[in-house]
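Right, one structure below, let's go through it.
One chain of protein is taken out of this complex; the other chains stay put.
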Amino acid sequence: MINVIREPLIFEISSPGKTAVKLPELDVPEKKDLLNGVPVRNDIEGFPEVSETEITRHFTRLSQMNYCVDFGFYPLGSCTMKYNPKVNEKVASMSCFTSSHPLAPEKLVQGNLELMKTLEKLLCEITGMDAVTLQPAAGAHGELTGMMLIRAYHTAHGNPRKYVLIPDSAHGTNPSSAHICGYTVKEIKSSEKGTISVEDLARVMDEEVAALMVTNPNTLGVFESDICQIADIVHAKGGFLYMDGANMNALAGITRPGDMKVDVLHLNLHKTFSTPHGGGGPGSGPVAVKKILEPYLPVPVIEEKDGQYYLNYDRPQSIGRVKSFYGQFLVMLKALAYILALGPKGIREMAEVAVLNSNYIRKSLEGIYHLKYDTPTLHECVFSDKYQKDYGVSNLDIAKRLLDYGLHPPTMSFPLIVHGALMIEPTETESRRDLDLFIEAMKAIDREAKENPELLKSAPHLTYVRRLDEVQAARNPILRWEKKE
Amino acid sequence: MYPENLYYTKDHEWLKVEGEEAVVGITDFAQKQLGDIIYVDLPQVGKILEAHQTIGTVESVKSVSDVYSPVSGEVIEVNSELSQTPDLINKDPHGQGWIVRLKIKDKSEINNLMKAADYEKYLEGLEH
Partner (left out) sequence: MSYIPISEKDKKEMLARIGVDSIEQLFSCIPENIRLKGDLNLPAPLSELELLEYFEEKGRKNSYEKYLSFLGGGAYDHFIPAVVDYLSSRGEFLTPYTPYQPEVSQGTLQVIFEFQTLICQLTGLDIANASLYDGATGAAEAVLMAYRIKNKKRLLVASNLNPEYRQVIYTYTKNLGLEVVELPYEVTGKIDKKGLESSLNFETSVILCQSPNYFGVIEDIKSLADSAHQHDALLAVVISEPVSLGLLEAPGKLGADIVTGEAQSFGLPLSYGGPYLGFMACKKDFVRQLPGRIAGQTVDVEGRRGFVLTLSTREQHIRREKATSNICTNQAYCALRATIYLETLGRQGLKKLAWLNLQKTAYAIEQLTSIPGVSRKFNGPVFNEFVLEFPEAWEKINQRLEEKGILGGLGLGKHYPGLEKCALITVTEKHSKEKIDRYVQALKEVLR
């Protein structure tokens, strides 16, 4: 990364009269007074004016301040930062797809509809579920949609119910989605193994509980081995088993949520199916369901008749729409390209190597970093800073020091049940050399923690900016550029 | 180190009784746990509170904590200084960092609260 040029805001390099685009001249007679009586603006105050050279350099320089998967190892736990194949980008930029208007007559976009339907079918096969909606825009949006389906079912059967059960290891979107769906969240404590206790669950599960939301494998990377029993307990009281599919990268081709008696789950195409994260979106969060919930899926539903695909809006039990149009279409194309490139054996190998890589890291760092739960893990493992705390060093300091080694740190903000968490998910697309570089860096940082803790506490030292004052940012928020008076 | 003239709760609020009124804040332990306070959500004057009901929230950069009323009563004043300088809670949690003043409804509820020595013992227990 270039450390020399301090790139200003575009507004600070703007000067009057410049533009980076040449628009066509008006080719129809100009009319005056078209907006009579309507408040118009004379100017867009503060809007930038720059040339094409300046635009190109500005964004090229900004890009060079970013760490990314194309550059290096990105072991953010539960985020599945795998390599994003380039052919998928090529597919999603074909003009036959990018130029389609979403309200075009169905007969003119048969290719789009067929591809979406194909993706739905392949996702059903991978998850062992009966039907899929591709409409949700992201994982959290999928969760909300999934919970709405559950609520619609219960409502149609006389009682929407009151509660949703969520383990304390869950990601924050789970309780938030349940809440927005009108439910009160009851948290269940994890057992000593870091999993759901069947006994505890049986105690709290009753006929006012709409669903249990589980992440499997959970955010510790631990598979809920009692999943079928858990499903039985929930089903016995008429509840649904919701699975957060954030960690499907550990399971695809090995086992299927549908076979674990899961009733509804969301997938993250931007995790398991390799679509790029784009610095925070667009994602895509398809929801897969069993037959029992299919009538409630959002409209429209893609259907086929006599070789023609069409959008069916006539679904009286549907929860309605959750988004305009049909979802993140280009993201779907990338995920489909990925599944078609991998095939059944490739999908299985993806999960196998993801789990192998994670266990390799876990074994290599065990004893050096503290493992709160020694239960076997799949695609990710969660260490903590407990040993390094003795030297006054926290997980944040370790993370910041990793930046100096040219590596991206693990996830730290959750699971909440591990203090000072370092949640590591390498994915299958890392070479052994890259895994070893990370392992060696983590070992070196542990040594530095003992010998020179200040070096960590003041890290990073080699980045474009050093540690930033987040307290000031929140206390006196500056959320936009403003012209100096 | 905790002032003898205050009463304490298990949720780390303190209560200072002044006749029929009382001042409420969060303890030094609580502010240390939270770290740099960036925002305090204050209630409306006139709000009627039951004991253990939420008065408002205190936020640091990466956490949010509810503040519960140690006793029942009516909010008669809020510390409006906190809107501009929430870090008063960090600098002087038991003094200038007070949050609300209540008119106490039932003085007997004070008996449910801890004295300084008990609170310190309670904190020792938490650290294990």
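Order as written gives the chain letters A and B; numbering starts at 1 within each chain.
The definition used in the following text is that contacts are C-beta pairs under 8 Å (C-beta built on N, C-alpha and C of every residue); 3 or more make two chains touch, one makes a residue touch a chain.
Predicted, not measured: the structure shown is a model, and the values here were computed from it.
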| item | value |
| --- | --- |
| Touching residue (missing chain; options A:Val204, A:Leu455 or A:Ala474) | A:Ala474 |
| Residue of A:Leu342, A:Val382, A:Ala421 or A:Leu456 touching the missing chain in the full complex | A:Leu342 |
| Contacting the left-out chain in the complete assembly, out of A:Tyr310, A:Tyr360 or A:Tyr387 | A:Tyr360 |
| Chain B residues that touch the omitted chain in the full complex | 38-39, 41, 59-64 |
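Heads up, the rule we're going with is that only the chains that are shown with their structure count from here on.
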| item | value |
| --- | --- |
| Cα-centroid distance, chain A relative to chain B, in whole angstrom | 38 |
| Of all residues in chain A, those that touch chain B in their complex | 413, 470-471, 474-475 |
| Chain B residues within the chain A interface of the complex | 36, 38-39, 61-62, 86-87 |
